[in-house]
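Quick notes on the structure that follows.
Shown here: the complex without one of its protein chains, the others still in place.
As written, the chain order gives the labels A and B, with residue 1 at the start of each chain.
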Amino acid sequence: MLEPEGAIQTTGTWGLAARAGDMLFVAGMRGIDPQTNQLVDGDEARIRQAFTNMLHIAESAGAGPEDAVRLVVYVTDMYRYRPIANQIQEEIWGDGPYPPRTIIEVDRLNQDDIFEVEGTFYLGGR
Amino acid sequence: MLEPEGAIQTTGTWGLAARAGDMLFVAGMRGIDPQTNQLVDGDEARIRQAFTNMLHIAESAGAGPEDAVRLVVYVTDMYRYRPIANQIQEEIWGDGPYPPRTIIEVDRLNQDDIFEVEGTFYLGGR
Partner (left out) sequence: MLEPEGAIQTTGTWGLAARAGDMLFVAGMRGIDPQTNQLVDGDEARIRQAFTNMLHIAESAGAGPEDAVRLVVYVTDMYRYRPIANQIQEEIWGDGPYPPRTIIEVDRLNQDDIFEVEGTFYLGGR
């Protein structure tokens, strides 16, 4: 299990990420500020923070955004949050290529949050 | 990232599939006609198309239905669409063995669609 410096603190019965050979499985990340361990204010800022948290953990294992091989994005309002997720993914992945992504609107996330992204990374591509 | 000929066109910030060593991760596929990039009409035809789209991408990487090692099926009505998914999986996988599957009813899919299937394939079994 990975617990890199600067990552959010896990407060429950889960870990941030686990390696399996050349694969890195990161837990679903939400927009929690690692400084305060509180949710970031503002939809866009919070969604950006979720990606940042995921990529920070990946980076600690030597993986960058281009090593993402699978994303699942959970939102609580497809029309409201999908465009923001798209915008932030453009900031991160630029002209691409983009990782495969599945996006779903669900009933509820932990802490009644609005957005969660789960990423899988490949460490053997370098 | 894979962009095989004859596959649907991605129109957003996502790719169709990515390889990670012997693993192939395909993005959630819906029943979009690759000729027109529009949703197919009819529940059964649309659900069949979603599987077809997934398997087409897998095929382009050298994987068949029997190489699927994980499926997640998202429906917007469990009672209505699960039986159709089962029927189409029977068409594809016949007497089995069948891949492990998790099926969930969610609030909403992109484009207010009814069905999405996300598949992971193993390329090292041949």
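Keep this in mind: a contact is a pair of C-beta atoms (placed from the backbone, for glycine too) under 8 Å apart; a residue touches a chain by one contact, two chains touch by 3 or more.
The model shown is predicted, which means the values in this text are computed figures rather than measured ones.
Only one residue in the set B:Met1, B:Ala45, B:Ala61 or B:Met78 touches the chain that does not appear here, and it is B:Met78. By the touch definition given at the top, chain A reaches the unshown chain through residues 1, 10, 12-21, 23, 25-28, 72, 74, 106-110, 116, 118, 120.
Contact residues of chain B toward the unshown chain are 21-23, 68-72, 76, 78, 82, 85-86, 89-90, 93, 96-107, 120, 122, 124-125.
Everything that follows uses one rule, which is that only the chains that are shown with their structure count from here on.
For this pair, chain A with chain B, the centres built from the Cα atoms lie 23 Å apart.
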